[in-house]
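With one protein chain held back, the other chains of the complex are shown just where they sit.
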Amino acid sequence: MTDPTNKIREVARKLLQKKEVELIIGFEPGTSPLQATPCFIRDKEEVDRLIWGSFCSNNLATYLPKRQEKVAIVAKGCDVRAIVELIKEKQIPREQIIIIGIPCQGMVDRRQIEAELEGKEILKVEEQGDKLILKGNNFTRVINRNEYLYPCCQACTHRNPPIYDILTGDLVEEKATGQYPDVIQFKAQSPEERWKYISDEVSKCIRCYACRNACPLCYCQECFVDNTHPQWIGKTINNSDTFIFHLMRAFHLAGRCVECGACERACPMGVDIRKLNRKLTSDVKELFGYEAGTSLDKVAPLATFRPDDPEEFMLNP
Amino acid sequence: MKKEVNNWEPKIVAFLCNWCSYAGADLAGVSRLQYPSNVRIIRVPCSGRINPFFILAVLQHGADGILVSGCHPGDCHYLSGNYSARRKFVLLKRLLEYAGLEEGRVQFSWVSASEGGRFADIIARVTEKIKALGPAKKLVKR
Partner (left out) sequence: MNAKIIRKKDIASFLDSLLKDYEVFAPVKRDEVVAFDRIRSASEAFLDYTNSAKPPKEIALPQAETLFTYSTTDNTASVETPPPQDKLTLLFGIRPCDARSFLLLDKVFNGERYKDVYYLNRRAKMIVVALGCTKPGATCFCTSVGGGPFSSEGSDLLLIDIGDDYIVQIITDKGAKLLEDRRLGNAGEGELALMRTVIREAKESMSPGIEIDGLKEKLDKMFDDPVWGSLSEKCFSCGVCTYLCPTCYCFDIIDEGRDSGGERMRIWDSCQFPLFTLQASGVNPRPAAKERYRQRIMHKFSYCLDNYGQIGCVGCGRCITECPVNLDIRQVLTTLFDTEVAK
């Protein structure tokens, strides 16, 4: 298995040297051993800042809309899917980006690790294949990274970038697409149970809009929450308004959400945001045969129609 | 078995497209066809004009049921408004019901300008369904 870190650095150096791009967007180590952070490199002398690892979870596609310069971007499967949708929505021309694609083994959820270690501080992390070696004062703990993946990564069916200019790792095995066991399981509960679950989750929401701002596909200059004429929903933490905020944000992402999990990771209160998105993703696949971000040629499902679209749901006496 | 007298009358909001469904409702009236008076009609140019927020706002304000009705596919005055609407509606209905909203609170139909009887029938069915579901409580804003 090739080491993506070195490959990414090599690619970045060449691209800057040949002036094929003005900017590289990638990851560098964060200020804690369990974090990586986005970095912006314009000088080829700085490419050794770039890394790849289990904590490169951010969706860097969020930095692309309306960029003026030519840019190369390190992108995992879900990130590339977001880029594909952004290109189709005319937020960034295809020619303006060079996609440094990287097949992803899933990102590790540092909060799961922190919760299990119950406040013990981790000072160093080493990655060896599937093993993560966590070292702190007077302790070392070895864990299997696959047991600590983000929920979105556990369900991921697009670990490999669907398109790319350069590939910096070996392609990985994919789960079969079109499987939504969590949606089926949730649907099996009664409407009351489902209502209670979602109401309880959104009651934790503090309307900070971090989910919206972290989402690469939420790029509206004025979000529906900001509208006052008309005021679609109230801005307080009233349960009804907050419920509708989450329903409608999910609806605005129908056929566009790439399930990168940026929303869940950004949420400071641990709200299960993707619950509603998953339903729409599974419906879009079932009804219209479409999966967001997998093809530059397929038109987004709500931007088109077929004369024989399903209408069993309608009242037709 | 005792039958309890239920004094509650549901409030139902119907968004009707101007060219087909609203005309159909008009025909029902002109033909003196009887249908429950629980419905309050809002005329829109096209079913494609319906923004999901309209439906949610109506639920927030306490409506017990919602009907959205447009032209039959192929007959849209604006050619494809109802086709776009059909895709939006299927996703919205499924999403609302997944989130726990009672099945049958929000309904969609096609009614043409000549289908006065069909309109009356649909209103009767929707009203009966909503009566059985009881007052809407879930999204009401307090």
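Labels for the chains are A and B, by order of writing; each one numbers its residues from 1.
Operating definition for what follows: contacts are C-beta pairs under 8 Å (C-beta built on N, C-alpha and C of every residue); 3 or more make two chains touch, one makes a residue touch a chain.
Just so it is clear, the structure is predicted and the values come from calculations on it, not from any experiment.
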| item | value |
| --- | --- |
| In the full complex, displayed partners of the excluded chain | A |
| Sole contact to the chain not displayed, among A:Thr5, A:Gln35, A:Thr157 or A:Ser199 | A:Gln35 |
| Option touching the unshown chain, where A:Gly119, A:Pro181 or A:Pro307 are the choices | A:Gly119 |
| Of A:Asn58, A:Gln105 or A:Asn160, the residue in touch with the unshown chain | A:Asn58 |
| Sole contact to the chain not displayed, among A:Glu20, A:Asp48 or A:Asp226 | A:Asp226 |
| Touch list for subunit A against the chain that is not drawn | 30-32, 35-40, 58, 62-63, 111, 115, 119, 121, 204, 206-210, 213-214, 221-222, 226, 231, 234-238, 262, 265-266, 268-270 |
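Convention: only the chains that are shown with their structure count from here on.
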| item | value |
| --- | --- |
| Centroid distance [mean C-alpha coordinates] between subunit B and subunit A, Å | 37 |
| Contacting residues of subunit B [partner subunit A, same complex] | 52-53, 56-57, 60, 67, 73-74, 80, 83-84, 86-103, 107-110, 118, 121-122, 125-126, 138-142 |
| Touch list for subunit A against partner subunit B, complex | 183, 186-187, 191-199, 224, 232-234, 238, 240-241, 243-244, 247-248, 250-251, 254, 276, 279-280, 283-284, 287-288, 301-302, 305-307, 309-311, 313-317 |
